[in-house]
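So that we are looking at the same thing, I have put the structure below in structure tokens.
Only one protein chain is missing from this complex, and each of the others stays in its spot.
In this document, chain identifiers A and B correspond to the written order of the chains, with residue numbering beginning at 1 in each.
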Amino acid sequence: MLEASGITVRYGRQVALDDASLTIEPGVVTGLAGPSGCGKSTLARVLALMLRPRSGTLTVDGDPVLRWRQRAPRELRTRVALIYQQPRLAVDPRLTLADVIREPLTANGRPDDGRVAELAGEAGLTGDLLTRRPHEVSDGQLQRACVARALTLEPRYLICDEMTTMLDASTQAHLVRLVNAYRERTGAGVLAISHDTILLNRWADKTVDLFDPADQKQP
Amino acid sequence: MRIATWTLAVLALAVLVLPPIVQLDQSLVDLRSAGQPPSFAHPFGTDEVGRDVLLRSVYGLRVSFLVGLVAALVSMVIGGAIGLAAGSLGGLPDRLLMRVVDGFNALPHLLFGIFIVALFAPSAAAVVVSVGVTHWTTAARIVRSEVLSLRTRPFVEAAVSGGAGRMRVVRRHLLPHLLPHLVLATVLMVPHAIWHETALSFLGLGLPPHLASLGNMINDGQRSLLTGDWWSSLVPGLFILAPTLAISVLAQRWRDRSSPRWRSELEL
Partner (left out) sequence: MTDRNLLRVEGLSVSFAIPAARVRAVSEASFEVRPGRCLALVGESGCGKSVLAHALLGLLPGNATVSGEAWLKQSGAEPVELIGASQQVLARRVRGRAIGLIPQSPATHLTPVRTARAQLQEAINELGSSARADDLAERYGLRPADLDRYPHELSGGMAQRVANAIALAGDPWLVLADEPTSGLDQPLVDRAMGTLRELCDEGRAVLLITHDLRAAERVADDLAVMYASRLVETGPAAGVLGQPRHPYTAGLVAAQPDRDFVPIPGLPPELTRLPEGCAFRPRCGHATERCAESPPMDGGVACHHTLASPDLARAPEIAKESHA
């Protein structure tokens, strides 16, 4: 379980997130809805250990998170992967798509063993595209690479922050399928963050609302 | 813009081509032709011991430029490393390093430079050290602010989340984005470093007096000013002014074109 409780985040005097609690169970797609500016993306970064909250606790499979970002143990932070809304901002513009997908492997000193090709294939990226740089592919193709990258290290939890908002219906369906197949194969927990309630109704096993007090008190 | 380009081109050509072709000893003392005004044989006259001012200025520019470039590189390496460390470590190390930067900024550069040079005998190395040690703070600030904005960018975050260590993030994601800024800052620093070199030399604290540096020449020439030999210090002075202005103009133009965002940060 990925459990966040009583998370509060402030930027200066501005409160971005006030006492939010959320649990992501393994093998389950949890949907998170809510209007923009309510702190969904902030919570996503906290859950991925990328933002240190002012107060509150986060545990990953029972291990409490005490340090954040690069100070967090590598093994702990690679257990949670984050997929961003805008793929253009989420990849280094100098890397080819293959490098983007391979990045987590090389960062952890692991061999490729055909994993990059396999993941790219699942994401629907064919050979030639993998040698391109981000500015030479469409948003949809880039987001496919981002999803493949997120799955490279087989994370236990996957945070999808408005993953398909910029994409057409067909690419959306493909990426959701990819994430679902991964979840079924590995039993990973998924948090699907979206403003699109129709999408969440279809994708998520259960949906929580950050503003609904009943959800806050979930055990 | 065009004037700047031509000035630099002509000077670069002179500095690179003239010394090997003109097999004249620029330090040749010829007391018979001392203190001659500009003439056909000596287009910019001779100095008080009869050395050709034009030839010596060209050699002087060569020395000054080299010292300026090395000094700028030294300050960029120091500043870049400290800015990178402050920006990517954050927290307490960041605060401590930035206080050090503030401290160095509070020191009067020239005085501190004189203090450092005074510890050594006059030499090119001493000048490089004194300029490098006093001028790295700009680079540190620029690099730190850029690192701070880069490190919360999603693509850097994604690398960290994927398990990339500190060194890897710096090497693979931060440095390649910082490099253009650093190169530009170095180029902009060169004229400044030349000015400091000449100022120190003028005060007699910089390069050894026998070396034809522009600062030394002005220093020598100021004595001749009293006797009306205006050319022996004016010409080296112009040789400082022209290339430094030209470099600034070109570098700023290039910077404005490549990233308008940077316009405000380097304009001091």
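The criterion applied here is as follows: a contact is a pair of C-beta atoms (placed from the backbone, for glycine too) under 8 Å apart; a residue touches a chain by one contact, two chains touch by 3 or more.
Quick caveat: nothing in here was measured; it's all calculated off a predicted structure.
K.L.:
Name every shown chain in contact with the chain that has been left out of the document.
P.N.:
Checking the complete complex, the chain left out touches A.
K.L.:
Using the touch definition up top, pick the residue from A:Gln85, A:Thr152 or A:Thr207 that touches the left-out chain.
P.N.:
Missing-chain contact among the listed residues: A:Gln85.
K.L.:
Among A:Leu167, A:Leu191 or A:Leu210, which one touches the chain that has been omitted from the display?
P.N.:
Within the whole complex, the residue contacting the unshown chain is A:Leu167.
K.L.:
Please output the residues of subunit A touching the missing chain, sorted low to high.
P.N.:
35-37, 85-86, 124-126, 129, 137-141, 165-174, 176-177, 195-199, 201-203
The rule is simple: only the chains that are shown with their structure count from here on.
K.L.:
I'd like to verify one number: the distance from the centre of subunit A to the centre of subunit B, where each centre is the average of its C-alpha atoms, in whole angstrom.
P.N.:
48
K.L.:
State the interface residues of subunit A toward subunit B in the complex, per the touch definition above.
P.N.:
Result: residues 45, 48-50, 69-70, 74, 77-78, 80-82, 84, 86, 89-94, 103-104, 107-108, 146, 149, 152-153 of subunit A touch subunit B.
K.L.:
Over in the complex, which subunit B residues touch subunit A? Could you list them?
P.N.:
Contacts found on subunit B: 153-155, 157-166, 168-169, 172-173, 176.
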